[in-house]
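For reference, the structure I am asking about is given below.
Shown here: the complex without one of its protein chains, the others still in place.
In this document, chain identifiers A, B and C correspond to the written order of the chains, with residue numbering beginning at 1 in each.
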Amino acid sequence: MTTIKDSVHDYIELCPMAEALLDTEPMQRLRYVRQLSTVQLVYPSANHTRFEHSLGVYHLASRAVDHLDLEDDLAARLRAAALVHDAGHGPFGHQTERAIERHLGRHHDEIEWLLEETDLGTVLEEQGVDPDAVAATVDGRGPLGELVSGGLDVDRMDYLVRDAHHTGVPYGTIDHARLIRAFQVVDGDLVIADGNVATAESALIARTLMNATVYRHHVSRIAGAMLDRASERLLDDGVVAPERFARLTDEELLAALSDHEPTADLADRLRNRRLYKRALWARRGAVPDEFVAIDYDRTRDLEREIASAAGVDPASVILDSPGDPSSPESRARVVVDGEPQRLADRSPLVAGLDACAREIWRLGVYAPPAHLESVREAAATVLEIEADPAP
Amino acid sequence: MTTIKDSVHDYIELCPMAEALLDTEPMQRLRYVRQLSTVQLVYPSANHTRFEHSLGVYHLASRAVDHLDLEDDLAARLRAAALVHDAGHGPFGHQTERAIERHLGRHHDEIEWLLEETDLGTVLEEQGVDPDAVAATVDGRGPLGELVSGGLDVDRMDYLVRDAHHTGVPYGTIDHARLIRAFQVVDGDLVIADGNVATAESALIARTLMNATVYRHHVSRIAGAMLDRASERLLDDGVVAPERFARLTDEELLAALSDHEPTADLADRLRNRRLYKRALWARRGAVPDEFVAIDYDRTRDLEREIASAAGVDPASVILDSPGDPSSPESRARVVVDGEPQRLADRSPLVAGLDACAREIWRLGVYAPPAHLESVREAAATVLEIEADPAP
Amino acid sequence: MTTIKDSVHDYIELCPMAEALLDTEPMQRLRYVRQLSTVQLVYPSANHTRFEHSLGVYHLASRAVDHLDLEDDLAARLRAAALVHDAGHGPFGHQTERAIERHLGRHHDEIEWLLEETDLGTVLEEQGVDPDAVAATVDGRGPLGELVSGGLDVDRMDYLVRDAHHTGVPYGTIDHARLIRAFQVVDGDLVIADGNVATAESALIARTLMNATVYRHHVSRIAGAMLDRASERLLDDGVVAPERFARLTDEELLAALSDHEPTADLADRLRNRRLYKRALWARRGAVPDEFVAIDYDRTRDLEREIASAAGVDPASVILDSPGDPSSPESRARVVVDGEPQRLADRSPLVAGLDACAREIWRLGVYAPPAHLESVREAAATVLEIEADPAP
Partner (left out) sequence: MTTIKDSVHDYIELCPMAEALLDTEPMQRLRYVRQLSTVQLVYPSANHTRFEHSLGVYHLASRAVDHLDLEDDLAARLRAAALVHDAGHGPFGHQTERAIERHLGRHHDEIEWLLEETDLGTVLEEQGVDPDAVAATVDGRGPLGELVSGGLDVDRMDYLVRDAHHTGVPYGTIDHARLIRAFQVVDGDLVIADGNVATAESALIARTLMNATVYRHHVSRIAGAMLDRASERLLDDGVVAPERFARLTDEELLAALSDHEPTADLADRLRNRRLYKRALWARRGAVPDEFVAIDYDRTRDLEREIASAAGVDPASVILDSPGDPSSPESRARVVVDGEPQRLADRSPLVAGLDACAREIWRLGVYAPPAHLESVREAAATVLEIEADPAP
């Protein structure tokens, strides 16, 4: 068995299937896609990649299937799905997700096309694993799919500890070894064994705290919004075909943006960390419902309206209004008093954590430092937000 | 400056006052009092002592007074109080607290007597620090006393990370460096600066999770209850005077218990980890209010009643009914929108965490393995607890 | 399978045999014997015990026997030996070793008597493991005995990382996971596989650096020498029988020393860290050969001679002249170019590390601070050491 040294899990043992999969182009590409995208602009050590994360998820999946003593076929399928689960991500991961969905109609968890069009599928078949079953598992479907994509999956376990290790923020240090030992299969479903409510809660807590300090940090959100805007322009201008766009690496996207005049300034700002700033930063309660989680066209319209009112170029206004937070962990099932139950029904913490997530929700309007004041005023008017929203 | 290497904070620099204080007998004694008492019976690596913890608390206090740029006198008082804050603990810390309070009427945070009767007071005076002011600070009183004993004090910060390091349980890994940088003095009160609600919550969360997995682990509770029972007997029998008892080390207490025939069996059981087991283990909802947080005499009466009903020796029944949990962190004050406010009023998590604490509350009745069944039945009847309460 | 959380190896899985062995008195006693004895007087966090270390050694042995795919009987014997390998240690481990050897003629690796006289042997037999074979393995004899006691054994691997974790000194952080994966059995001998000279060297280096900064720290050596002297007196005076002495815990020995008038002062000094200081501290080159590694009677004679010349009580002079350092790791066998060879023959570092060990060798003469000058002068004369030997 080949072993690989990992900064988080120490030695990771690779089965021959994993070795073969790692040699494919879609997996090697992940070496050039950062796990935390623009978070490195805030936490400079956060340069770890989706490649090493994929190895970590594979490792935890291997531990889990060993612990659950699954039969070989299912075990192989789960390990394969764990390894390739992020292969569908575009450059900068989640931060180009919306652009790719708009232009390709495809979510990163849908990887059927990848298995057909690249050597990933061939290699799986050579290893005796059904590509379709792997694709379904990546999407959380099929037997024990929730191990790879569910409320308390191995993906989440790896990224929490890995992001903690690389950012230096301690909140992600969950007890993944205990969680994996607590896995049980009851009536075909993956559940957490009795006596582990606190263990399960800890994963939910970890994500809530990492959201507040890392994942939703306003600097990373600003950079992400700038990237999204520039990506849309690149795609709208037909400079890069959507299929090609989705397979770029982080830096290839930056290079493409630099080479296209209308996006060159945004690219330069991202590269040299001369970011837009917050003109407006409003809590959920201060924002009329109609401006929450708005779609692409409406967002662009509002940006133009704000720009016009502020007397600036539309490119100088970015509106960032995220959807309401979700909490997939609360759907995880834990055994309490002998009965599998939804974590949300057994843990008095879940409601509090949901409230926390809403508490840190913010609508943002971003602009270059030179136009902050005029954009702030215009945005407050257009979005009907009253109080002084300067951060 | 002398420096000491610490497993948690790396190098700790000692001012001359700290060096002098460390050389006193009450401080050296803490080398022989474990920080987590009987928790080592569950987590075998948890052998760290109140001595190293005291150094850690001193270190964090030094960082905080530097950050707050306090004037010299106040800074020295706070550092001194941080260093000696645990000197009043009896053997096994919190686990002999009730016995000492009953027999001496003294809580471990009241250390005036220690400053008078030992060289601690003399050394403080030699160093130009007022012992009375130090004693008040240890008790959370006086200027910035909450730094040493308050909602988010340096004591708590040190023990959470230290207990995590030594048990191996990751939940205590809070971001203490950020908390200390977030300290501000507003109108003479210690508060957490704006933008740090999540940082403050994380400390509260850490304690909640450490409670569930470490501090309130049933094996440690059983050992603690056995120790409490044996200590009361030792004191009642006049074998050791209360003043002497309060100054024993962990092992000196075990030796004293071994040497006294009526407590020898309990001592042997503690030493060799042949502990009582849970005959009854009931949630808060299943226990009539009158049996929650009962006092010493009532506890002993109930134990005798249960023993009589079960037909066993009274020494074979231990009733452990803790009080309702408290959450001092929720009183910590954080600045939000420019205004200091109680954490409990700003954080939607606090209520959830309080509920968590109630969720893990349990009344326990413990007995030697041989008598579990009879004691369970008798206890259920006497305490009017219906359902099958076997753990 | 029962699992135990460890601060170093995270979860340790216990086989039923291990569980049964842990419940014996000789194993439980190790909870009260510190792994690093008096080192905690220098590194205050170093309070870890031989109990948790024993668990760690068992864990590494389990990993190794799994990796080597040994047959069940041999695997069980090796795991048992790993777990009980330290059961023969007296109080304060190595620091009472010489006293015990002088009075009992027994080394701590000889545990046949323990297996006969305590429940350890019975439990082994119940578990189907031959106690004699276990005793031989603890002593490094029999099939693969070098796994438990040899040049690169699992004992060493555990203590290096554990001592690093608990002192905070980073030098012990070896790559034990790689070392274990590198184990091979060639012609019945344990060897390190090809390509791992650096891995093997790192363990030797780690011990050399830990020696210099931790294990041979002069404060710990002074405390150890005081303890040795007091122990000899206690035994000579017949206060505690040698058999009983060898089974005391650390604190029981301190208590016994406190209770005996001639050793009470030394006990008080050890407890309250009022240690003797170095009157003389001489390098190997400055010490005539006849005063290196001298035996018990000669040491006592010289101490009396020095005391008489200095005009102080013989109890005020302690002479500490250790033997030449040994380097068991250099005997470890590594495969190079397909052939097992002694590490010393393949590594250009071994000679350098041996020289390092000689470089830090020191003869010490210790005395109470009040008598330092007179003892220094007398000792320099008696031991024919010329230069000013003040540290």
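Simple rule for what comes next: contacts are C-beta pairs under 8 Å (C-beta built on N, C-alpha and C of every residue); 3 or more make two chains touch, one makes a residue touch a chain.
Note that this is a predicted model, so its numbers are computed, not measured.
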Of the residues A:H166, A:R247 or A:R346, which one touches the chain left out of the display? A:H166
Touching the absent chain when the full complex is considered, from A:P44, A:G311 or A:P369: A:P44
Among A:H94, A:H107, A:R244 or A:R271, which residue is in contact with the omitted chain in the full complex? A:R271
For the full complex, which residue in C:A20, C:L74, C:V185 or C:A212 touches the chain that was left out? C:A212
Pick from C:S202, C:S220, C:T263 or C:S327: which residue touches the chain that isn't shown? C:S202
Go through chain B and note every residue touching the omitted chain. 3, 10-11, 177-178, 181
What residue numbers in chain C mark contact with the hidden partner chain? 169-171, 173-175, 197-199, 201-202, 205, 209, 212-213, 347-353, 355-356, 358-360
Footprint of the hidden chain on chain A, which residues? 4-8, 10, 23, 25, 28, 31-32, 34, 40, 43-49, 51-52, 55, 165-169, 249, 251-252, 255, 271-274
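FYI, only the chains that are shown with their structure count from here on.
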Shared-contact residues (touching 2 or more other chains) in chain B: 169
